[in-house]
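For this view, one protein chain was removed and the others were kept in their places.
Chain nomenclature is as follows: A and B, assigned in order of appearance, with residue numbering initiated at 1 for each chain independently.
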Amino acid sequence: MASIQDKALYDPVDGRPTLILGAPDFHAVTEAVARPIEQKTPAGWWFFFLPSVALLGLLGVAVAWLFWEGIGIWGLNVPVGWAWDITNFVFWVGIGHAGTLISAILFLFRQKWRTSINRAAEAMTIFAVMCALIFPGIHVGRVWVAYWMFPLPNQMGMWPNFRSPLLWDVFAVSIYGTVSVLFWYVGLIPDLATFRDRAKTRLRRLAYGIFAMGWRGSNRHWQHYEVAYLILAGLATPLVLSVHSIVSMDFAVSQLPGWHTTIFPPYFVAGAIFSGFAMVVTLMVICRHAFRMEHIITIRHFDYMAKIMLVTGTMVGYAYAIEFFIAWYSGNPYELFAFQNRAFGPYAWAYWTMITCNVVSPQIFWFERARKSIPLLFLLSIVINIGMWFERFVIIVSSLHRDFLPSAWSYFRPTVWDVSCLLGSFGLFFTMFCLFVRFVPMVATAEVKAILPQADPHHEVRPERAGTAAGTAPAGEGAY
Amino acid sequence: MPPLGHDLPEGPTFGVLAEFATPGELFRACERVRDAGYTLWDAHTPFPVHGLDRAMGMKRSVLPWIVLAMGLTGAAAGFALQTWVHSLGYPLVISGKPFFSWPAYVPVTFELGVLFGALGAVFGMLALNQLPMHYHPLFHSARFEKVTDDSFFVSIEVRDPRFDATATRRLLEDLGARHVEMVKS
Partner (left out) sequence: MSHRHDRLALLPEQVTLPPGHPWRRLGPIGAAVGAVGIVASAALGTSDPERFFFSWLVSFLFFWSLALGAFYFVLIHWAMQGGWGVVVRRIAEHVMATIPVLALLFVPVLFGMERLYPWAVPGAAAKDHLLHWKEPFLNVPFFVGRAAIYFACWSVLAWVWTRGSLSLDATGSRATAARLKRFSGPGVIVLALTQTFAAFDWIMSLEPHWYSTIFGVYVFAGSLVSGVALIALLAVLLERAGPLSDVFGAEHRHDLGKLLFAFTVFWAYIAFCQFFLIWYANIPEETVWYKVRLEGSWKAVSVLLVLGHFVVPFFYFMGRTVKRKATALAAGAVWMLLMHFLDIRWLVLPALHGAGAGFSVLDATTFLAIGGCFAGVVGWRMRRCALVPLRDPRLPESLSYESA
């Protein structure tokens, strides 16, 4: 296996890299993806699942206590009316965006390497959006009138305020969740049919069969399916851009120094993709090893993901630099103070954590060996997510805690309930993800098959090549 | 396009089903079946095969138009809703903005347009494919279970005007099918 891996790492000058190693045939791909679902539950799965469920329980307790006692159990005060709650919201929405990018945007760019990871990434998106939606839901205070957020005719004749970015969030994030589920499900239909046809027990056949909708691989169906998939990808792309732009507008439409700045929408989108890819890397490092899919989710996939993290991290760095420059250039003393306060005020520790994690650490990905080192990728993916959490925290709290009126200045400290809600949200996320990998094919089987060299109807099988990684120029031609 | 609703033959036989080993063989077979003038037939594959639509002589899908119509409807509905709420329903001066503050309506308008477009794409696709259709005669074939794994099939219905029990079978065998069978209804 190792030698095939090494050979495939070279990018032949006039060919394209091998994406799936070991030259599997179609059936081998089906078998590889089916194994985690059809085997007995491995012990390692319980090792992740049980603690996740425990944390999920913690979330339940924290939210129940929050509803009972009120927002005061968190560390919020005046003037810091938003802290961990909205940080967590933006954090989770951001993570979700990478899944849509991999599914939709890489599809539009015809990047075939996405097929190994898009199913898991889309699932990650759905679960991240679920976690994200919790926070605006629970932070409203009077949860029992949460339905006021929706334009439902009522006897008071009252309507939600469509001019508020908080309401745009409601629409944007819930529509994002809906479209993500639709996109994920549409992609799943052919794979569910695969599992329906393989099912050994009546229950499995029924369960997979119902959701497979009777899919029978008809090319007349594939035609409409491909069009629908392309359109969904084309819709999901601006959706991703718009959702995190709208989330950024929660801050940018205000008049607060440090919040009101025009670059926020694209800056937040770049940051979201950055943190999302980091989470995909974290999950894929674990999954590919646990389910022995190193030949489908290869080092090359991580190489590409690391490059995307490098690009988006650089965009985030650019935004930091421009914000800093314009804060000075503007001549606005409040704007300048906001930035000086971030770097040298009471939250400087958070600010420099953010800079180290987001700007400094990803620079190592300029080096190819770093991009292809699994331990380093895993470590850095966690560091980057920590940094991105701190970025949202710094933006929110540093602008709030230094109010226009110095007598209102304060310092925010989280309480145990703030921490519980954050940890609990990770519990929800990992619980859902564990269930996903256990019951749903975590690789888009049909799509992976479609990118194998032998899927091309004009592919000729050359007998002397039968032993090498199929379909590419031989290795050793030199990297380019 | 056949009308919505399950459109299946009534006789004892559905048609002939031929299995091929590789996408290349299937591709060439489809070209020949298309050129032979068959109309009520289909190819079945575990994944979409590049160029097969043209090899089968299929026309372009109308789905994009459905999506466009739905998307514009959603956007218009969203914009109309917000305009009505803020100009007619319960006009309030909020943060000094005019009643008809159209820039502020853009986010929700856009999102609803995307939502309706996506719903149009998914449910339009399912409708055009007449899915869900959990029952189909082809599922009677045991070999057909491999269609979602690694086998490629061509099916020609008995109702096709050019269908002939022996000639059609022979055509498919000559095209390199590794297994041909008649499928019951």
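As a convention for this text, a contact is a pair of C-beta atoms (placed from the backbone, for glycine too) under 8 Å apart; a residue touches a chain by one contact, two chains touch by 3 or more.
Here the structure is a predicted model, which means the values were calculated and not measured.
The chain not shown here is touched by just one of A:323, A:391, A:418 or A:447, and that residue is A:323. Considering the full assembly, A:110 is the residue among A:110, A:142 or A:369 that touches the omitted chain.
Within the full complex, the residue among A:153, A:331, A:375 or A:406 touching the omitted chain is A:331. Looking at A:201, A:255 or A:407, the residue that reaches the missing chain in the full complex is A:255. Contact with the chain that does not appear here is found for just one residue of A:51, A:75 or A:265, A:265.
For subunit A, the residues in touch with the chain missing from this view are 11-14, 110, 230, 238, 241, 245, 249, 252-255, 260-266, 310-311, 314, 318-319, 321-323, 326, 329-332, 366, 473-474, 477-480. Although one chain is not shown, part of subunit B still touches it, namely residues 95-97, 103-104, 106.
The criterion applied here is as follows: only the chains that are shown with their structure count from here on.
Centre-to-centre spacing of subunit A and subunit B amounts to 29 Å, using the average Cα coordinate of each chain.
Those residues of subunit A whose C-beta lies close enough to touch subunit B in the complex are 25-27, 30, 151, 157-165, 167-168, 171-172, 175, 178-179, 182-183, 185-186, 190, 193-194, 196-198, 209-210, 213-228, 231-232, 235-236, 238-239, 242-243, 246, 249, 446-447, 449-450, 454-459. Against subunit A, in their complex, subunit B makes its touches with residues 22-24, 26-28, 30, 42-53, 55-56, 58, 61, 63-64, 67, 71, 81-82, 85-86, 89-90, 92, 94-95, 97, 101, 104-105, 107-108, 110-112, 114-115, 117-119, 121-122, 124-126, 128-129, 131-136, 138-139, 144-150, 153.
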